[in-house]
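Take this structure first; my questions come after.
Left out: one protein chain. Kept in place: all the others.
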Amino acid sequence: MTRPQPRDAFKSPRFAQPATFMRLPHATDLTGVDVALVGVPFDSGTSYRPGTRLGPREIRTQSSLIRPFNHFQQIGPFDHLTVIDAGDVDASPISLELAHQAIESRIGEVVAAGAVPLSVGGDHSISLPALRAVARAHGPLGLIQFDSHIDTWDEDFGSKLFHGSPFYYAVTEKAVDPRRFVQVGIRGPMYGADDFAFQREHGISVLDIDEVGRLGVDGVVAEIRSVVGRGPVYVTFDIDVVDPAFAPGTGTPEVGGLTSREALQLVRGLAGLSIVGGDIVEVSPPFDGPGQITSVLAANLLFEMICVVARGRQP
Amino acid sequence: MTRPQPRDAFKSPRFAQPATFMRLPHATDLTGVDVALVGVPFDSGTSYRPGTRLGPREIRTQSSLIRPFNHFQQIGPFDHLTVIDAGDVDASPISLELAHQAIESRIGEVVAAGAVPLSVGGDHSISLPALRAVARAHGPLGLIQFDSHIDTWDEDFGSKLFHGSPFYYAVTEKAVDPRRFVQVGIRGPMYGADDFAFQREHGISVLDIDEVGRLGVDGVVAEIRSVVGRGPVYVTFDIDVVDPAFAPGTGTPEVGGLTSREALQLVRGLAGLSIVGGDIVEVSPPFDGPGQITSVLAANLLFEMICVVARGRQP
Amino acid sequence: MTRPQPRDAFKSPRFAQPATFMRLPHATDLTGVDVALVGVPFDSGTSYRPGTRLGPREIRTQSSLIRPFNHFQQIGPFDHLTVIDAGDVDASPISLELAHQAIESRIGEVVAAGAVPLSVGGDHSISLPALRAVARAHGPLGLIQFDSHIDTWDEDFGSKLFHGSPFYYAVTEKAVDPRRFVQVGIRGPMYGADDFAFQREHGISVLDIDEVGRLGVDGVVAEIRSVVGRGPVYVTFDIDVVDPAFAPGTGTPEVGGLTSREALQLVRGLAGLSIVGGDIVEVSPPFDGPGQITSVLAANLLFEMICVVARGRQP
Amino acid sequence: MTRPQPRDAFKSPRFAQPATFMRLPHATDLTGVDVALVGVPFDSGTSYRPGTRLGPREIRTQSSLIRPFNHFQQIGPFDHLTVIDAGDVDASPISLELAHQAIESRIGEVVAAGAVPLSVGGDHSISLPALRAVARAHGPLGLIQFDSHIDTWDEDFGSKLFHGSPFYYAVTEKAVDPRRFVQVGIRGPMYGADDFAFQREHGISVLDIDEVGRLGVDGVVAEIRSVVGRGPVYVTFDIDVVDPAFAPGTGTPEVGGLTSREALQLVRGLAGLSIVGGDIVEVSPPFDGPGQITSVLAANLLFEMICVVARGRQP
Amino acid sequence: MTRPQPRDAFKSPRFAQPATFMRLPHATDLTGVDVALVGVPFDSGTSYRPGTRLGPREIRTQSSLIRPFNHFQQIGPFDHLTVIDAGDVDASPISLELAHQAIESRIGEVVAAGAVPLSVGGDHSISLPALRAVARAHGPLGLIQFDSHIDTWDEDFGSKLFHGSPFYYAVTEKAVDPRRFVQVGIRGPMYGADDFAFQREHGISVLDIDEVGRLGVDGVVAEIRSVVGRGPVYVTFDIDVVDPAFAPGTGTPEVGGLTSREALQLVRGLAGLSIVGGDIVEVSPPFDGPGQITSVLAANLLFEMICVVARGRQP
Partner (left out) sequence: MTRPQPRDAFKSPRFAQPATFMRLPHATDLTGVDVALVGVPFDSGTSYRPGTRLGPREIRTQSSLIRPFNHFQQIGPFDHLTVIDAGDVDASPISLELAHQAIESRIGEVVAAGAVPLSVGGDHSISLPALRAVARAHGPLGLIQFDSHIDTWDEDFGSKLFHGSPFYYAVTEKAVDPRRFVQVGIRGPMYGADDFAFQREHGISVLDIDEVGRLGVDGVVAEIRSVVGRGPVYVTFDIDVVDPAFAPGTGTPEVGGLTSREALQLVRGLAGLSIVGGDIVEVSPPFDGPGQITSVLAANLLFEMICVVARGRQP
């Protein structure tokens, strides 16, 4: 097998060498790549505490712990897929418009090369240009959103786009098929009884945290699979769906969330779906502690996503 | 509706303006107020790690995330209640006696104005003067204490009052009716087999953490409601009832505690009770991490309490 | 004397009550105000580590240590000036353009009311709208810039405005008179030998850190006074002019900077100048330590500025 | 009763006096001692983030919260056992070989004195010399390993011993009887499908985290007891078996782990076994937050272990 | 030489064993002791940020770096003096009165045993009972106070004693001879022009930070020696005299202070004086960073003080 593997941790210490995602090779050439891990260090769509622009670098560092085999999914994904660290999108921190153009363009290149883009944010606004790029190739997408927030507001401070609006636009622009769109883990104080009007109007499914509790992991997985069906699916994982105890390093924490065990099992439950893109967003290292456990969790979720993609490709 | 609302976060950023509880107006005039949020920055009753004097300011800051509608209780409390940030009690950090006088006096003013006082500590000793002030108006109170410690010791280092003694005095002074007093979440290493002698003697109910585990949230709620009945009730929430993973910023952490989800659900379970006062205590920001998740949790618990009060007022 | 004073710290603990600048009253009415302390929590012009949007709140908190008398300037400024915490500008975090409009508008109100605006940032881009507003009333201004960076670049990532460009535009728009403009403390690795071309072209004075070392505080003060002369002057203090040892909480730290003692003495040296506005910028609390010494320093520098304004008003 | 007790916290503040384990006397004489708490500040077997050499001191500090009575096990262990802080092993940080000799020698002294050694690490490599010393007295031991990692690799970077190999050598040297050896909580990305080959070959039992979830605490306890039976047992508790939310201060964190409540209950479930030695390892204070909750948890687990030993001694 | 020495760091790692001051033996018996290092973990006299109760333990930990020889004073103090860690005063955190009694009593024992007490605070209020105890044996004392604050206020919140008042009472009770009392390093915003009235009235010498700057270290040392003369002298070192860059871990930081080099040289300048007691106070570990550099500095200042005492004893 000549696919790239994480450097051998028994020969090169985990803490050595410039940090790349999972200690995979850093490359910009996408030829033959199955999964491109793309950093998107952009947080200028953030309405509260910033810092997710520093997410990709910290997640690279903490992903040094990832080993090549997934015991719980029983797969060594790097034996089945060519996975690389495709570097970061050079997104302007000053202009959301220019940044989103750069993101859409780079994700478009990944998709055009036949690779599945898995982006590492960055704030949640980055999902919009990613969805645009993926939908251009695959048509309206199914969308699985793990999140404590609905992110379907349409405007903030007179600006159309921010990290609370990506899915409003993804739906209205038809990058996402709302009947194949499910939101999981929603909670926290809200703005009003109308917060879910958009969801109701478009037929978007919502599993708030109490329903997650009632259904259990298996029930939620079944519901997700029922909603998104067999078509192409994009998975967006906002780390704030996890409780702040497990993911303190985020900008808009909401208490009462998922445990890390639940989060891992939910992602594992997606195996077999036709995943054409995904992202993990809203990790803000300055608000994490010295152990940087939020980035450790994000790195593991990313690894589980890769394994899910790998299982989707197995005969 | 002209009741005060949290400032509009789509127009004024959450991180802007001097921080008040839930971005509500800061006012000292209590006329027409239904719920007064009162900071009590006092920690000189603390026997171990200090710092809760800094709690009210940090909880104000982190409460900026609170939005006006509670999806899980289906209520917008600020539409039903006039809620203000009534500022802090100017409690001497040098003299527990002077401080307790100031607290009792200020809470007395709140009660006299017809408002429900919800205090934000501060160490747990502050519950005693608050209970005295509330009981003066309402008579002996039911008491729901979420806590990992019993706090019914009667003396420390030759001093009668400290943060481990408030409920000894509240009971012996008859501010609290022990048969309507329930302690929930008790755990941690203890001093001896006699620790619960006071409880047994006075007929105080105790649900230690193992019983909480056995009963589950619904069972605990039923037990609480059974103990306190229909009379006036005071709710005291010591943040250390929650596990240190969810609430590291506290002075006397005890492992093996509630999750944040359990904590939220327990408070929600109090809807319908006749709550005449309450507090959240023992948040110590210097021992929290950079995400200040303990203050975020306290702010949310305070919001849930307000909603519970609001539902108690609904026809 | 009935001017507002910091709350009496022997009666109300420094850590009590919602935090305002120097424990002064928070007010939005500017009538009769001599100095308005204005928070500008905006950091979306930041090219590297963000977080200065959280500066105004933290500086408010840490300014609780300020007492009313300046022994080294021998003045009690609040006896001579009416100083208030005028709150924050509600600046959009998403759009630099909208934010700058809001800042210019609010500073314009302060100036129109006859008050001196002292802004607390926020990133350095906020100086541009402030200078525009002040210059509209006073004409082209003298400018004293304490900074490690020149901030006269004209573009970043295709955007014209960011925190490295305010003085390029202030000069080219003639809000600042370049012959009365002096930069103090410049250092750090630079882009090239041409970095000072703009300065040479416009006759801007530059005292890099080595010249500051050679001249000493008294020599630098003399040079500053010689450059800006008697006309109206704006003072902008980027906290990164101070060494990271004294001011670690900033986004673009440059080693080898001023000590805090030098910084204080330099500001004191401005007494007698005709200061019509000023700001302190680039304090980023997430990168500070638990002692938040950067905000403590910023609060003291702000106090020294107020005293300098007060002495400028004395007969 | 004249056995040593934790200093009386109502007379000597918990934060006072040089910190010892549980505020017990520090002594090096082992005469009459039942349980010796031995610090082993050694981390030079660590392959990733270091810092566990600082574990014993921090756990001493945080163990100040331990009180003398265990309500959940209904025992006051210090009334039944003579327990001391036996100080630390002076283990060279430069040479693993010299350090392991020193550890084996000191633990051998404890065993020879008739005391049960409970070691506080340090990295997991310290279990090997401890097991050697204990097995020399008791013969091949049963072993209960709470851990997220298997730690049965045989080599790293050409070195035979490191913190991933202790149990490979403990088994091959016959200090541990593999049929009485159970690993609990295993998880995280692994190296390959062969990771458990050693376990299968030697008949070692493995309960990975999913099986722990399926069995529940009671089921796991039953399985552990079934594996280790009635003979002498050593308990090794790697703090990373607990989820990073509850134990962020560790070098090789693996997400999706035990809660602190589960951890406490699992240790309590060992009551009645013939425990002849044990350790708690891999607490790395530099990666913990300011609340040092990982050391608080370790101190409590150590207390539960002592109580389990005490119950094993009761008639 | 059989005097106690710091444990040999080439045999016992610095980070090993329960932490004592300078790795000296912990003993409560004072027979034959020349210098007793006494921890005073008390901070209930604190008016702003608390935490100095945790000072003695952290300074013990960080003092592990102290080696036995002082190159700059050319003395190995432990060869000339018997120095021990005399443990902590068990001072009540709840009652300042009881705590001060305990402190005075314990320091009295040290003095009665013929030893020089060097206390490690704790807040600055602890100097008062220490001065009382020392003055009882030696009569009115000379006093050298390194501090940014004058600490001669007489009341706070209606309480007579707090950490701002010790020297008001020490002078008025005649424990200190005001003509032999010098304050060094005073700075920061003050309350008013009258702040120094007490000093003027009693003939206390004050060297504010600007005079320290003008005189230089040698000039300050000369002035100190001139004021205190040949009689018995007590040295009190408030760590906040040092700039927050060098000592961030303190409760009431004042910018523009001494460097650590100046602080060390000032203490060294006291050699030859007749020092009969001293203290280092106001180190608050929760406000320090992870390197705990404030405690490192305090440990070194304590070592310099011991050397100064040793040189005062040399023939």
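Think of it as A, B, C, D and E in the order they're written, each chain with its own count starting at 1.
Note that a contact is a pair of C-beta atoms (placed from the backbone, for glycine too) under 8 Å apart; a residue touches a chain by one contact, two chains touch by 3 or more.
Keep in mind it's a predicted model, so treat the numbers as computed, not measured.
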Contact with the hidden chain, among D:P93, D:G213, D:G231 or D:G312, goes to D:P93
Among E:Q101, E:T172, E:T259 or E:S274, which residue is in touch with the absent chain? E:T259
Sort through A:K11, A:K174, A:R200 or A:R214 and give me the one touching the missing partner chain. A:K11
Residue of E:G76, E:G213 or E:G231 touching the missing chain in the full complex: E:G76
Residue list for chain C contacting the dropped chain reads 47-49, 153, 155-157, 187-193, 195, 208-210, 213, 243-246, 248-250, 252-257, 259, 286-289
Which residues does chain A use to touch the chain missing from this display? 11-13, 15-20, 26, 39, 41, 53-54, 56-57, 60-61, 85, 87-93, 286, 290
Which parts of chain E are in contact with the chain that was left out? 9-11, 13-15, 64-72, 74, 76, 243, 245-246, 259-261, 264, 289-291, 293, 296-297, 300, 303
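The rule we apply is simple: only the chains that are shown with their structure count from here on.
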Whole-Å gap separating chain A and chain C, where each centre is the average of the chain's CA atoms: 40
Note: chain B residues in touch with at least two other chains are 11, 13, 15, 47, 49, 53-54, 92-93, 156-157, 243, 245-246, 259, 286-287, 289-290
